[in-house]
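One chain of protein is taken out of this complex; the other chains stay put.
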Amino acid sequence: MLARRFGAQWVLRGVSLELRSGVAAGLVGANGSGKSTLLRLLCTLLRPTAGTASVFGADIASEPDRVRELVGFFSPVPGVYEDLTAMENIRFAATMLGRPAGSAASALERTGLASVANERVRGFSSGMLRRLSLARLLVHRPRLLLLDEPYNNFDAPGTALLNDVIRETLAFGGSALIVVHDVASAMPVVNEWFSLTGGKMSPSAAIPVGSPSPSIIPALGMSGVLH
Amino acid sequence: MAFRDEWLRARAVAWKDLMAERRSKAGFNSVAALGVTILVLFGFALGPDAEAIRAAAPGALWLAALFAGVLAFNRSYQVELDGGALEPLLMYPGARRSIFAGKLLANFVFVFLLLVIVIAVSLVLFHITVPSTWPRLLLVVLLGEVGLVTLGTFYAAMASRSRAREVLLPLLLFPMLVPVLLAAMQATKALLVGDVMHDAGAWTNLLVAYDVIFLISTFLAFDYVIEA
Amino acid sequence: MTAAAAFTLEVPNPGRWPIFGWFAVLFLAGAQITAFAISPPDRDMGDLQKILYVHVPTAWNMGICYLLVAIYSFRFLWKRDDRDDLIAASAAEVGTLLNGLTLVLGMIWARPTWGVWWVWDARLTSTLIMFLVFAGYLALRAFVEEPDRRALWSAVAGIMGAINYPIVYMSVRWWRTIHQVQSTPSTLDPTYTFSLRLNAVAVLFILIYFIRRRYEAALTERVAEQVSQAAALGGPLNA
Partner (left out) sequence: MPEMIASNGYYVAAAYAVGWLCILGYLLRLHSLLRRSREALAHAKTIGGAP
């Protein structure tokens, strides 16, 4: 029963979710319902006040290092260094992730930023910034994708690219948890839907479940292993 | 194996900080200018009498490095805070002390360049003749700088992320720096006159002890600081 | 919702602490009067020595406060219990008060004894440095609003500050010292040491009372903060 308290307010009161590998789960909920808190807990940016969660067997509280290896967080804030060029940013990410330097070039290629690789990020448009953080995700190749409103101000090719990356991750046995308002864009990839209201999570029957394998998700504590 | 990864990560963090600093140029020039300004002010404060200025030179030199250095410490986290890059940095796997090590390295290089300027200017302004013991003096300057940069980078990790950072960093940092500054100033003073009293050695050993204590304690504490 | 309930903070009730408060004040008065009564006039210091009966105990108890700050800061880092954070903060505030008092009393003692208000001596200077270190600690707590971050950072600052005290003391001591060589109580005549210890215990009672009530106020304020936050963000805390 994962919970996180800010001061007094239980932002998450007992979220239980078990995500099987190869599954992309869509998460909807009003603003302030704790969606991004859940993501930030899963990627070890926040410590849970109560309860546990494990990502592919790695417990977020006791084994944060293993979790960080497995989890990629795609947030609305790109979080890149404006004084560095696109290539320098991604190469820095590759070094920090222990990935080969060459992976930076191919990631920029794939996200269509090869032409601006040596330009400083300061002048980039918001769409280009999103591609840059997607490139960072490509270098990382995490097994669990945590996507926070990924489709916002992303053009059509960008959305297609993002869904490709999600499918590739599911293909190699990874999973994705996508916090989203724009349900339509996520429809092609998401096969389960959940809603989060008032810090509590429940399988959301309201949204038609378009998943090819409608597996019933037991409402186990988040301590259920995502495998 | 793990140590090599941590070193690679630390070096990458240091390189990133220094590159961002070099690109924004304004940073170093303004900090160096401040250091020189402080030296000049010391000259005015202590009056034209050469003897008085020469006696106060060690103190002036280290205080100029301190006040100018404080600006550099807060700035070193600004590169993360401006672009919201702190969270991605915290999400890379690997021990977080490599982030601290990287920032430490970058600040050490930055403050070293600052010290080169401050020392050169003070040699001129304060009519200091380079003593025969200058190698030991260089060692003391480096050891003093290690203490300054270690504590400065550590406390800036907190101050840079809270309100009124310009006030909070000096308030947290200066009292903690008293032992390091005291030892550095005394050793510098002794060595500037050729260490006739032979007490520079004692102060230098003290400086080494302080650096070790503060390096160990800040490396252990950094994980808690950066986690919040 | 037991998990949630375990983490909410209960409001402390004053209980019999106010009575202890009165007892501590009276005990201090009594200790000072006894010290006056039984202490023989010191040959050279005249009755200046009486200042030491309040200066030295205050200094000792200041040390105890800073030790408490370090202990509860460590406990907080280990257990992450908000109460430890609030105790450390209360001990730091009381410690800083005693620190300031020690400095003022030191100056009042230095003036007639050495003819100057301030003396760059090892103990006085390191006490002054500690005052500045914990002024920084209190400023850090004031500047950081977010409770979790404030607690974590002040725990670290408190520990680093406590580590620094012996270091500052040793370095200033080698720099110079004309302070009375730390006369271990045993070397002085017994009535003097008895008076010192009696007053030290008295100040200790005051210290305990101050910290406990300051902690009570801080905890009540934190619970109020939580209750109002919970209300504002929907639903009482342990619904």
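In this document, chain identifiers A, B and C correspond to the written order of the chains, with residue numbering beginning at 1 in each.
Throughout what follows, contacts are C-beta pairs under 8 Å (C-beta built on N, C-alpha and C of every residue); 3 or more make two chains touch, one makes a residue touch a chain.
The structure displayed is predicted, hence computed values, not measured ones.
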For the unseen chain, which displayed partners does it touch in the full complex?
C
Give the residue, chosen from C:Ile71, C:Ile108, C:Ala135 or C:Ile163, that touches the chain omitted from the document.
C:Ile108
Residue touching the undisplayed chain, where the options are C:Ile71, C:Leu97 or C:Val201
C:Leu97
Of C:Ile19, C:Ala142 or C:Ala224, which residue touches the hidden chain?
C:Ala224
Since one chain isn't shown, list which residues of subunit C touch it in the complete complex.
11, 14, 21, 25, 28, 32, 46-48, 50-51, 54-55, 58, 94, 97, 100-101, 104-105, 108-109, 111-112, 206, 210, 213-214, 216-218, 220-221, 223-225, 227-228, 230-232, 236-237
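Methods note: only the chains that are shown with their structure count from here on.
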Closest chain to the overall C-alpha centroid, by per-chain C-alpha centroid: which is it?
B
Subunit A and subunit B have mean C-alpha positions lying a whole-number Å distance apart equal to 39
Averaged over CA atoms, how far is the centre of subunit B from the centre of subunit C? Could you give it in whole Å?
32
Expressed in whole Å, how far the mean CA point of subunit A lies from that of subunit C is 48
Contacts with two or more other chains, residues of subunit B listed in rising order
227
Would you give the residues of subunit A that are in contact with at least 2 other chains, written as numbers and ranges?
none
Where on subunit B is subunit A touching in the complex?
5, 8-9, 12-13, 15-16, 19-20, 23-24, 79, 82-95, 227
Once bound in the complex, which stretches of subunit B touch subunit C?
158, 162-164, 167-168, 171-172, 174-176, 178-179, 182-183, 186, 202, 206, 210, 213, 217-218, 221, 224-225, 227-228
Of all residues in subunit C, which touch subunit B in the complex?
77, 129-130, 132-133, 135-136, 139-140, 143-144, 146, 148-149, 152-153, 155-157, 159-161, 163-164, 167-168, 170-172, 174-175
